[in-house]
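With one protein chain withheld, the remaining protein chains of the complex are depicted in position.
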Amino acid sequence: MRRLCHAYLGLVLAFLYLPILVMVVMAFNRSALYELPFTFDLVWFKALAGNQRLLAASWNSVWIAACNAVIATFLGTLAAIAFARYTFRGKQLMQLLLFPPITIPWLIIGTSMLIFFFWTGIGRGLHAILLGHVALSLPYVIVVVGARLQSFGPTLEEAAATLGATPVQTFLRVTLPMIAPGVVTAALFAFAVSFDQFVISYFLAPPGTSTLPVEIYTAIRKGFTPEINAVSSIIIVISMGLMLAVARNYRFGGE
Amino acid sequence: MSRVDVDRVSKRYGQVVALDEITITFADGEFFGLLGPSGSGKTTLLRAIAGFVVPDQGTIAFDGEQVESVPVHRRDIGMVFQNYALFPHLTVADNIGFGLDVRHIARSERDRRLDELLALVRLSGFGTRKPRELSGGQQQRVALARALATRPRVLLLDEPLGALDRRLRQEMQVELRDIQRETGVTTIFVAHDQEEALTLSDRIAIINEGRLVQVGAPVEIYERPLSLFAAQFLGDANVLRGTVVDRSTLRLADGTLILSTLPAAPIAIVRPEKIAVLPAGTPAPGNLLSGEVVQAVYSGASITYRIRVATLGDEPLLAFVQASSGDVLKPGAPVLARWSPEQTVPLPG
Partner (left out) sequence: MAAPPRQRLEIIALTAPAYLWLTATVFLPLMAMAYFSFLTTVPVGGRTASFTLAHYVSFFTKPVYWFNAWRSIELGIYVTAISLIVGYPAALALSRHVRGRWREAIFLLIILPFWSNALVRTFSWTMVLREPLNLLFTYPAIVIGLVHAYLPYAILTSYISLQAIDESLIEASRSLGATAPQTFLRVILPLSMPGVLAAIFLIFVPVIGSFMEPRILGGKDAIMLGPIIEGQFTAAFNWPLGAALSFMMLAIVLVILALAAPLLKRQLGSI
């Protein structure tokens, strides 16, 4: 039985990683139509370096993801503290309101943002994309930091108060160091969510400027260029690397 | 070192009354124990004095100065939590020095005080360790040192020894008492059990369902409980119910007369250790009840007898006897339970 299970898991993993591996391998293949036989070549990666559109889009993606990480982590941490350390009427309702951004199909969220931003004059653009990404990242940040806060309860902060620490001192000397691993995890998460985000960016991107996923999508729709393969491979490696860091951090950052 | 006056403090949570007009004065320098069943409100009272609970009514004052509206961090208290609440990210030294650091005490003064405290709790040299490297008993001492570092007006202990095993707990009880005597700080603690309350406290308060049942020195409450609850909560009690015949006599259902030196009341108790167990038929003065041994538990230094006495109904009479001769009466043996009138405790309440 055990061997059967291991074999089955192996199959599942093979299914999950097959296309990715194929893509990464083909990125190093000289053939433009990625036919076999396989000849190792870095030509497409070099072509990437010259592709201005892709480079600009990459830079936008990174920049937005970084801003998103900072803003979402900051706002989300504050809210997480409120949920973990206070009881108040309406808390459950507010926590419930965190579900829509992640449970409503992004198609609907993206198009409604498009409508609203258009109507209110915010319009499309990188700033609009940032607005959308933060909204999507907030629930994750609140959950991650919230879990960290739950893990050590309010007793430590009470102890600090009995020792004479003002609320600000308590926050800086006790709360912040204790939640630091959770905050870092949340920031990495938020960065990844933004960097990989496609749907919202797609609707909010103005003609001419976009993020990397949107750029890749348009390129795919127009027809296949092997550079897409190369940049996709890079993204997948970064993406997975980020998540690996999150997972490590989450487990070893806590006690 | 402060006197703490709690005056008619009440607190309710929705329908539940946590504290009901509690009034106690904790004298300066006293070691005071709060005792009561779980949910009785003793922890709520402690937290009200600390400032985590804001009373709905009543006042709390330290040395006459009212503190109900003073936030926790300005009350100048020291508190030891049930799970110690040591900061895991700080060393032992930084934990103990925390109260001094937030007051920005000068480095030299801080270090000096730190050495003093580490010596006081017998943990000199442990300064650089982290809490997770310490045993339960050591963590407890760090928590105590930390609470004492700022020379607080009041020291509050929330079942501080609850997490320790029995032997360690008894050791720590002695240490705790010694440290308190040395520092002289007014200490209020929630006791883990009655034994702890009895051995450590100068005075005890028994609290039940948010209400104060009785306050007094351990001997006082034990020997002269004012209510059945107090009598049964602190120690074991044999309950005698009947009708009052005259100033010093209680008549039981079957006519047996019980004598007391204090004014009689419909309910009286007698403590098990005051009862002597004699073979039936032995002539003896004082209060006598005849019955039959139901159970005899031998514990080396003492024997616990449960004796069925017809007039007391189903509940057997409990007697603790010194095993001076090593002879243990067997179940079924007819006996006489005897105690002197001074030991009958009528309950006024």
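A and B are the chain letters, set down in written order, and residue numbers restart from 1 in every chain.
In this text, a contact is a pair of C-beta atoms (placed from the backbone, for glycine too) under 8 Å apart; a residue touches a chain by one contact, two chains touch by 3 or more.
Quantities reported herein were computed from a predicted structural model and do not represent experimental measurements.
S.K.: From the list A:Met26, A:Val144, A:Val174 or A:Ala187, pick the residue that touches the absent chain.
M.R.: Touches the omitted chain: A:Met26.
S.K.: Touching the missing chain, which residues of chain A?
M.R.: 1-2, 5-6, 8-9, 12-13, 15-20, 22-23, 26, 34, 74-76, 78-79, 81-83, 86-89, 94, 97-98, 100-101, 103-109, 111-119, 131-132, 134-135, 138, 142, 192, 195-196, 198-199, 202-203, 213, 216-217, 220-221, 224, 228-229, 232, 235-236, 239-240, 243-244, 246-247
Just so we're on the same page, only the chains that are shown with their structure count from here on.
S.K.: How many angstrom lie between the CA centroids of chain A and chain B, rounded to a whole number?
M.R.: About 56 Å, centre to centre.
S.K.: In their shared complex, at which residues does chain A touch chain B?
M.R.: Residue list for chain A touching chain B: 152, 155-156, 158-167, 169-170, 173-174, 177-178, 255.
S.K.: Show which residues of chain B lie in contact with chain A when the two form their complex.
M.R.: 50-52, 71-79, 81, 83, 85, 87-89, 98-99, 101-103, 132, 146-147, 149-150, 156
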